[in-house]
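Excluded from the complex is one protein chain; the other protein chains are retained at their positions.
Letters A, B, C, D and E mark the chains in the order given here, with residues in each chain numbered from 1 onward.
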Amino acid sequence: MKRIALFPGSFDPFTIGHEEIVRRALPLFDNIIVAIGYNSAKQGYFSLEKRINWIKDIFKDENKIIVDAYEGLTADYCVVKNAKFILRGLRTAADFEYERAIAQMNKMLKHDIETVFLLTKPEHSPISSTIVREIIRYGGDASQFVPKEIDLLK
Amino acid sequence: MKRIALFPGSFDPFTIGHEEIVRRALPLFDNIIVAIGYNSAKQGYFSLEKRINWIKDIFKDENKIIVDAYEGLTADYCVVKNAKFILRGLRTAADFEYERAIAQMNKMLKHDIETVFLLTKPEHSPISSTIVREIIRYGGDASQFVPKEIDLLK
Amino acid sequence: MKRIALFPGSFDPFTIGHEEIVRRALPLFDNIIVAIGYNSAKQGYFSLEKRINWIKDIFKDENKIIVDAYEGLTADYCVVKNAKFILRGLRTAADFEYERAIAQMNKMLKHDIETVFLLTKPEHSPISSTIVREIIRYGGDASQFVPKEIDLLK
Amino acid sequence: MKRIALFPGSFDPFTIGHEEIVRRALPLFDNIIVAIGYNSAKQGYFSLEKRINWIKDIFKDENKIIVDAYEGLTADYCVVKNAKFILRGLRTAADFEYERAIAQMNKMLKHDIETVFLLTKPEHSPISSTIVREIIRYGGDASQFVPKEIDLLK
Amino acid sequence: MKRIALFPGSFDPFTIGHEEIVRRALPLFDNIIVAIGYNSAKQGYFSLEKRINWIKDIFKDENKIIVDAYEGLTADYCVVKNAKFILRGLRTAADFEYERAIAQMNKMLKHDIETVFLLTKPEHSPISSTIVREIIRYGGDASQFVPKEIDLLK
Partner (left out) sequence: MKRIALFPGSFDPFTIGHEEIVRRALPLFDNIIVAIGYNSAKQGYFSLEKRINWIKDIFKDENKIIVDAYEGLTADYCVVKNAKFILRGLRTAADFEYERAIAQMNKMLKHDIETVFLLTKPEHSPISSTIVREIIRYGGDASQFVPKEIDLLK
């Protein structure tokens, strides 16, 4: 049976921290679905289309990676995609407590879903999509925090 | 003198985690006031009336429990009700830091109010009203996380 | 039924932080047993006798307080004393994680034992028996951290 | 070379916790710039003018302290003001994790900016601008949490 | 290439928490080496032989699991065994901070070793080998915390 993992997020935008987790998880899974969970009632900072295209561009040479988007519960989407694993990166103890609640909740909703955690590299630990958006909002240059395929100015 | 405790919250909705804390605290107090702190300027997800009725239904056989609602500072409401104790459940270290600030603040406002903490059962630790609302918003079934007296679909 | 709480510790020595928790918990219980858990194979810094006498002296005017010592599991001692509650103070998030494991373990061993937590006053949060002993070992004066009934030099 | 520190915040309002950190940091720096970071698109609870005047009033006798306001990235404002240090207070472990991410991010943006942390006094640890605003919103009296120069009712 | 994971520990003794992590990780790896890291200068509570036999007995029907022991650095042992993954369970935020330091250190020593974390089930989070040993030392019954194959009295 194939080992399929879901790497869910809003990726608004995808950062070098996200990219690093996906690349390091590649040897562990047969497929990784990088999927943007969206909410049609809530607008992102970058358009869903832009975010998807960026991620596709970043991983265009990795045939084990599938890029997608979904609305609804992550646990339900895992069932649809036959993904038994959810992949998440951990940076800090605060992250951990938040991620633990989400992961335990997903397991309560679908008992056979396992969340697998990798550690973010220490030098990436302050990077988050939220901070990238803040830097942009205040007129700063956030290009060092996103993969080179992402042109934040376009 | 009677030992009266306030169990304050928005309970939007009341969960099995909340129920468990109140039932386990019963031997400790003569009365527990389960009271919804509301803000007339802010709408809840469920109506105040619905939330109150659900809690009354859950504890209809417990004559030590009083269900109420209040607007304004929790510390002021304690004085009105002659409640010397505030009851709170603790799940995680993040919870603890948040609850500690609130409890210390309440003590600064009214020196004789004591906040008493019980631990949430480990298997209830990922459950919160916020997560229950999220599950409902994304079309999932959250019934396992609320007392059977609460019909989330009605 | 009487509400009896156990306040267990090694109290080597008893600090003003310990005293504060016991005094603030008095309105909550009919009796508080302040009991030194000891291990006959392990020597304390102060003798068991000294520690017991200090605590007796501190609470000599409080007839709701009983001072005792026990060897063995805390949960077993609760059964012997018919104490349904264990009282503990919480200072920090690190404290919380440690205390949560102990409390959950005690509940697994004896299902009807409830651990009740109060918050240490903010200004007492750095005080612990360990730090008091360190100060003494390095020739410092730790008298401000213990009740006035304790003469550390004697 | 002069040691210039920036103490940034929204200070909505300035609290006794903020005041304490600035006063205790005075021996460490030649100048401390207390500066309100604002966002012209986002209204504060108190007007920017009021907040600036309050802080000027609090420190009117301290000629090492400069009060200012800025829009944009904190790291960029440091460069403009030739401030090599950012001063921050730490209260709790949750604070620490948040502040660490901000500080590491600022260092990534401008390599020679150093964030210097002092500990808030334990008795001030529950105090924050957010909690002060909450107390006011619920009709409570928050005057004990702000410097005497601030008249919250005016 | 086979996905081989090392599950290292002193397992003094192996608990139901350890067993659960290994069983849940089975779908993720082709082999899991459960290996006792020992130090010939330091005696365990239970003999190394007993600990190994217990683990072999627990997993006797799982042919993907190999039981072993090693002295020296975990990172070096991974190289010898060609294990590219280290498997660890996470219970609490304190656990996380400790495990993060170890995992980052292992990656600094051998760049291609990836530590993979699963979450302990909430109801197992208070269980640890240390607490099991404490219960035994104080004459309590710890059998509910270890797999049924382990007879603590023998």
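The rule is short, and it goes like this: a residue touches a chain if its C-beta (ideal position, glycine included) is under 8 Å from a C-beta of that chain, and two chains touch if they have at least 3 such contacts.
Just so it is clear, the model here is predicted, and its values are computed rather than measured.
Student: Given that one chain is not shown, what are the shown chains it touches?
Tutor: A, C, D, E
Student: Which of these, A:A93, A:M108 or A:I135, touches the one chain of the complex that we don't see?
Tutor: Spelled out, the listed residue whose C-beta touches the missing chain is A:A93.
Student: Can you work out which residue in E:I36, E:A93 or E:I150 touches the chain that's missing from view?
Tutor: Of all options in E:I36, E:A93 or E:I150, contact with the hidden chain holds for E:A93.
Student: Looking at D:I52, D:A103, D:I135 or D:I150, which makes contact with the chain not pictured?
Tutor: Once the missing chain is taken into account, the touching residue is D:A103.
Student: Quickly run down the residues of subunit A that touch the omitted chain.
Tutor: Subunit A touches the chain not shown through residues 92-94, 122-126.
Student: Take the complete complex as the reference. Which residues in subunit C touch the chain that isn't displayed?
Tutor: The missing chain touches subunit C at positions 92-94, 125-128, 131, 135, 138-140, 144-145.
Student: If you put the missing chain back, which residues of subunit D would it touch?
Tutor: That gives, for subunit D, the contact residues 1, 3, 24, 27-28, 84-85, 90, 93, 96-97, 100, 103-104, 114-119, 122.
Criterion: only the chains that are shown with their structure count from here on.
Student: Of the pairs given as C-D, B-C or A-B, which one copies B-D, with over half of its contacts the same by residue number?
Tutor: Most of the B-D contacts reappear at A-B.
Student: Nearest 5 degrees, what's the C-alpha rotation angle taking subunit A to subunit B?
Tutor: To map subunit A onto subunit B, rotate by about 120 degrees.
Student: If every chain is reduced to the average of its C-alpha atoms, which one ends up farthest from subunit D?
Tutor: Centroid comparison gives E as the farthest chain from subunit D.
Student: Find the geometric centre of each of subunit B and subunit E from their Cα atoms only, then give the gap between the two centres in Å, rounded to an integer.
Tutor: 39
Student: Using Cα averages as centroids, what's the distance between subunit A and subunit E in whole Å?
Tutor: So the centroids are 29 Å from each other.
Student: Of all residues in subunit E, which are in touch with two or more distinct other chains?
Tutor: 92-94, 122, 125-126
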